[in-house]
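A single protein chain has been omitted from the complex, and every remaining protein chain is retained in its original position.
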Amino acid sequence: MNSAAFASSGLKDPRKINFERNWVRRAVLASYWVVIVLAFPFWWHLTSIERLALPTSQVRTQVQNNIVFPITVHFDGSFTHQNPSIVSQVHTLLRDSATSEHERWKGIDLRLRGADDEEAFDSYTVVLGERTSIAHSRQLRVSETDAQSAKRLSCLLSDLIANSESSISHSQRIVQYSDHYRLAFTLLHENATPRRFVETWDVQNALAEFVLPLLSKLSVLHNFTVESQVQYHAPLAFEPKRIFLGETEVSGLTQEDLTVFINSAEWTLSSSVSNDPVLHFVLFVPSETHAPLKIIDGEGRPTSQNSFLLPQWGGIFILNDELDSPSSHLSQDKLEPVFRNFAIQLAALLGVPPVPLGLSVGERPILSDWQLDALLRRRALQNVQGTQDTLYSIVKLVDQIDNMPVGQVVRDDILDALASLHEAYRAAATSPAIALRWSSKALSVASRAFFNPGMLALLYFPAEHKYAVYTPLFASISVPLVVALIREFMA
Amino acid sequence: MDEGTVLPVLVCFRLLLAVLPLPGQHILKHDHQINSPLTSYLRLKEGLWMLDNNVDPYMGGSFHHSPLLLSVFSTILPPIPIIWAVSDAVGAWALLRIWRARQGLSLHRATTSTAESLIVSAYILNPYLLFPSLALSTSTFENSFTLLTLMFASEGKPSSALLAIAFTINLSPYSILLLLPILMLLVTSPASQLASPRPFHGSINRIASLFGEFMLYWLVLVGAACIIADGSWSWMKASWGASLTLPDLTPNPGLWWYFFTEMFDHFRPFFLMVFSVHLVIYILPVCIKFQHDPLYAAFLLIGVLGTFKAYLTLADPGLFLSMISLFPEVHGYLRHPIVTTLLHLHAALLLPLQHILWVSEGRGNANFYYAASLVMGMAGGAGLVDACWAGMRIALGDVKVESEGKGQVARWEVARWEVAQE
Amino acid sequence: MLLIPIPLLSQGTYIDENALQPAQVNTYWNWGDVHTADLHMYQLDGIVDRNLTSEQRAEFFRMEFSKLGLAASTQNYTFTTSKGTISGNNAYAVMSSPRAAGTEAMVISASWLSTAGHGALNVRGISTVLSLAAFLKDYSLWAKDIIFVISDDYLHGMHAWLNAYHGTIPSNLHTDPLEHISGVIWTALNIDYSGHSFSHLGVFHEGLNGRLPNQDLINSFRFISHYTGGLPMTVYDHLEPADLVDRWSEWSVLPSWTPAFIRRSPQLQQYEYRARNVVRHIGYQARGMCSGVHGLFHQFRIDAITIFAVPAKGPHGFHALGKIVESTLRTMNNLLERLHASFFFYILTSPGTFLKIGMFLPSAILVSVAMLFKGLGEWVDAGWVREVSEVSLKGTGSLEKEPKTKDTWRNRRRPMLSVLITMVATHVLGVLVFNLLCSRRFDENRSFFVPAILAAVSMIPPALLPLLPKNTPEVAPSSVLLKSSNLCLASTVISIMSLLNFSLAAMLALTMGVPLATSSRSSSMTTSLLRYAAYCILAWGWLVLLPEEVESAIWNWEVLGVWFAPFVCIVYAPLVMQAGIVCLQGSS
């Protein structure tokens, strides 16, 4: 309406009022928007999920390449004297086997050297001896007869270097690799009665005598903590069946019984304190009613063996000999068979490859370097594969779930794992032991990253939820702001 | 009755209330409507006790008052009811002085008009202000200091005004909202310009220098506080941080507590930010729009605080309502005064009753009290919008008498203006 | 409001808390225990005959409890009221349950006097409690402590005990702190069995100040009494029409001349039955009175009911009661949390049906909203009315804009001021009257005070009116403003009361709704004076008309802290008075 009208109705013309000036209104609008814009960074900072970029490409590359242990076997001059072509024959045979069974030879780069080549350090040597045997160091003595057949030689070498995992049971009973094991030795009475129970046992000396040498050999791979306890009442979960041998009555354990032998409900063997894997070695003293307790074979005949091994769990030795004196004490010599047996079981559980048939072990009976190296290589290989799988799955997971937070810790762990893998690859050339250390570190770090609790924080936080929280405020606040802005630009 | 005697009479009445042993005082001290964790007398006493038994008061998470209060009450004067009464009296007196300054009357006039006695009684008899002060909540001091600040500002005493606002901000950080209008007020006049708006004519440089002076005072006070809290900065997080991070979810008439009781943890910090920013966002627009009358701008911002601040107590809207009496010229232009009044009436009755239903009798649940606090929020908002509307509407003046036949039309226009947009 | 009792509106009750599992246990209470109960009853009869003092009685009960090896004690208390002092002795015992931390407790109580009134003694109820104590302590399945209380007199005994237990001892009560304390009490049962035997178990549930127990308690009790005890529950002592087909005629309020088919019609009987329940409920709740000893528990957030054995010829006795109480205790024992799931606001129209708050609240809210709009209308009119006078001055016929707006912003405040003063004055008057009523002097010679007060309150306003500023033509007449604000205030009060105490709100709506709305000035002095007189009667008439009500209300206020008396004096009467003043002002 025109100014005349304003004059007539005593109202002032709004357009003439100061706060109705355009610049005032625009300033007001601007001041609103300024504050809002200034607030945006806070918004971003306060609601963003920390999600660091993972070294995806590195992971993918690392997953591709593989660890390789170069192995050189040096044939002594004496071979080439009598049979010059033997080396090449063995070589061809081995290469064939490598191609045929790829898994077995994975990660092994085998080279054979003749006499004329100079002898490389820490390479394996094959020499002629009076009988086929393993010398203490990385040396294989071969008798005249064996030396003649390239086939025999190649078998020996392949068994020693990359021993076949043909026997499934063998591969299954091996425990998962770990940097540190607890070995728990338990003297277990089924039911201690004054007439039949062992109060004390000379466990420490027995350990030092029979188990420690093995441990010291294996200490390249693992650290061990040894502990022992005595349990006086550990009933069986089942009733062993009675069998009669002539007039004497014994109770027997069938193969099925062996699988359910451990009564974990009643026996307090496992320790909840640390997450290092525990290997149990149980010396089981059957009660009066059950003694002697024999292991019986398929057709129900008691066998002479009174020890058995539970895959990935430990070993059990059943003590059947008479305990005469009331408060008896198991001396070291009484414990000798038990602990020798435990040592063997331990080696088996840790995956120490058996000595190939027809090989007599030299003067160092515990564990030869051949076996040790093979074990190192296999473990390292497994670790590397494990690490690669873990890393790959992490990367895939993070790619799939897009509001999964990735903290600094996770990222560092993954980088650390990659670095260690790299180290492992490098070290493989020189020393399998060091390669193993690196690989184990890589594996532990990778799995730590994988199980990082921080990654699960907002897993169940769908986007709809977010909208439901935001819209009530912002939809309704932003409408007038935006509209006013638009109108300003229109005008 | 004689108008001149109103102030003294009321002050005496207030002092009487202070000295008499009132029955319900213990209940008042615990009441959530009139003490927030930031202002409750119990916590002040607790802090003093801790100070005496040399425990760090700010460690416990139960004490949020400013170290200045702590030092004052621990050394100079004991926390006795008289002080609150005096502070009320000071507030009323300051309100009176502001009124006079605004009306351009001489400051030391013996006789007072009806309007002035109304103003005084509107402050001292306002239940929203009386009960907190009877409950010895420190919000009384905050209010009196705010009024003192405005008084000095409108009387053109920069240093004292700036010192006062610095002190107020130290007591309750939210008063920072009032800083800008007060600076503007200092460089212009308090006289009412609502009817005839004009551009801001004060010098910007002066504002800058004044701001510098304020910063000086403020830093000094902060330093003093740090010294009192033996050199540690923990008090700042405990007292100022409390109003930003809302560590204590004690219910109050405000909008924050239930919102953040029910908020998902992941969004908590974000919405805390939003609520705080929402308070700040009002400063500039109000100051720009009412650049011609900074006192009115301050009044509106006090209204904003009285509606939206964290740890709201009835004292905050109370100050706003009492200050309405400063601006008689706008009363005619209020849009829905009766609605606002009824809303406040309902809120004032509902809040304590629902609180009892929920907390004491256990018949109702938290939603009852939440609903009451929503009503309170509506009342505050309605008052705010009314005041803002009236403050601008007055500039348009009225329809003349002579305009025959148009009167009714014009009357309708008045009623239509809020929808009369482009 | 008349619709409330209609069966269609109310819905069936159900149990909301899953933990309760009522009537799913098999009870152990057997005839042997009934025998012990009988023995106790004989002893009590002996006590009644020897009419021992209250101390001796309490001491006896305490010894009885101690013989059972329970931690028993007595409590002596004294109330000082304007009518002298009331004192008595309670006996109580705490059975601390095995293996429980003693953090929670249940209460079984019986008062010496019965709800039935006329000084009926609750002998059987007390002997039930004693025998239950002997019976319950032999079971280890209690997860909560059980407290047995035998409270003196009817109400104040339990009131004193509860206050002492919760440490909230009012100034007019003198008692020592309790010797034995258990944990938090969630639920309580009060047993009232005064007759010889009973046919129904009645439930009383209204508490002080209109508070009701959680409905789960009532529902599960009904469930149990039906399935475990095999006898029906009723509300209060009202028997359902079905239970007394033959005797319904003497219960019915319908006069005998009404044709038989009407009196026989089941719908009508059903309606009448429910109506009587509702009326009784409102009667209790509106006055804030509790319908039994249980009502005292509610203020401490304890859900409690009174189990009232409706006196009858037969067939039930201790056996049924014991079984039901035991089973109810087992149900309460199952509670893991305080009762919170079911309703707190409801009207029990019949044992099996109730009314949600949503159903009955509108009836009161509507009235208050109507009043609110009337008030707003008056407010708006205030402008117009004076407009006319304005115009007449100027001699122009059309409606004027300008003076009105001016006046509104200049003049509306001043009359509002006087109006506010008037309203505040009336309320202050109310406070004064209330203090007078509570004073000892009033009690001594009430014959003088009652008319005096009445005269004073009715005379003061006319006397003071001239002090108020006269209605100048260009000012809105203060009577109109007073009326509008009066209506607004009244509506606010009603709408808020309706949530706290529906019955009271309903009563207010009835008494204030129409009168306040119709209060207006009249031209002639006489009519307005008559109106004013009518309002005075409406406001203060109860002083003379129902003195015993006044007395009980004041007693309730002083001893039990019931808000009814102060509310009437300070809120209700002044509001009506204001309406009266409206009439006066108009005429002056």
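When the chains are written out, they are named A, B and C in that same order, and each has its own residue count from 1.
In the analysis below, a contact is a pair of C-beta atoms (placed from the backbone, for glycine too) under 8 Å apart; a residue touches a chain by one contact, two chains touch by 3 or more.
By definition in this document, contacts and distances are computed from a predicted model.
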Missing subunit (named according to UniProt) among the choices "Trafficking protein particle complex subunit 3", "Ribonuclease P protein subunit p30", "Ribosomal RNA-processing protein 40" or "Gpi16 subunit GPI transamidase component": "Gpi16 subunit GPI transamidase component"
Visible contact partners (per top-of-document touch definition) of the missing chain: A, B, C
Selected from C:167, C:259 or C:466 as touching the chain missing from the view: C:167
Touch list for chain A against the chain that is not drawn: 1, 5-6, 9, 11, 13-14, 17, 20, 25, 28-29, 32, 184, 187, 191-194, 197, 199-200, 203-205, 207-208, 212, 215-216, 219-220, 223-233, 266, 268, 270-274, 433-434, 437, 468-469, 472-473, 476-477, 479-481, 484
Residue ranges of chain B at the interface with the undisplayed chain: 30, 32, 42, 45-46, 48-50, 53, 55, 59-62, 248-251, 255, 257-265, 278, 282, 285-286, 289, 307-308, 358-360, 362, 365-367, 370, 374, 377-378, 380-381, 384-385, 388-389, 392, 396, 406, 408-409, 412-413, 416-417, 420-422
Chain C residues that touch the omitted chain in the full complex: 62-63, 66-69, 72, 96, 98-104, 137-138, 140, 166-168, 177, 181, 183-184, 299-301, 336-338, 340
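In this text, only the chains that are shown with their structure count from here on.
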Chain-level touch network, classified as line, ring, star, complete or other: line
Rounded Å distance, chain B centre to chain C centre (Cα mean): 41
Separation of chain A from chain B, taking each centre as the mean of its C-alpha atoms, in whole Å: 67
Whole-Å separation of chain centres (CA-atom averages), chain A against chain C: 74
Residues of chain C engaged with two or more neighbouring chains: none
Touching two or more other chains - residues of chain B: 398-400, 410
Residue ranges of chain C touching chain B (in the complex, touch as defined): 211-212, 298-299, 301, 338, 340, 344-345, 372, 376, 379, 398-406, 408-410, 413, 417, 488-489, 492-493, 495-496, 499-500
Chain A partner contacts - residues on chain B that touch it in the complex: 197-199, 264, 266-267, 269-270, 273-274, 277, 280-281, 284-285, 288-292, 392, 395-400, 403, 406, 410, 422
Chain B to chain C touching residues, read off their complex: 118, 331-333, 338, 342, 345-346, 349-350, 353, 357, 360-365, 398-401, 404-405, 407-408, 410-411, 414
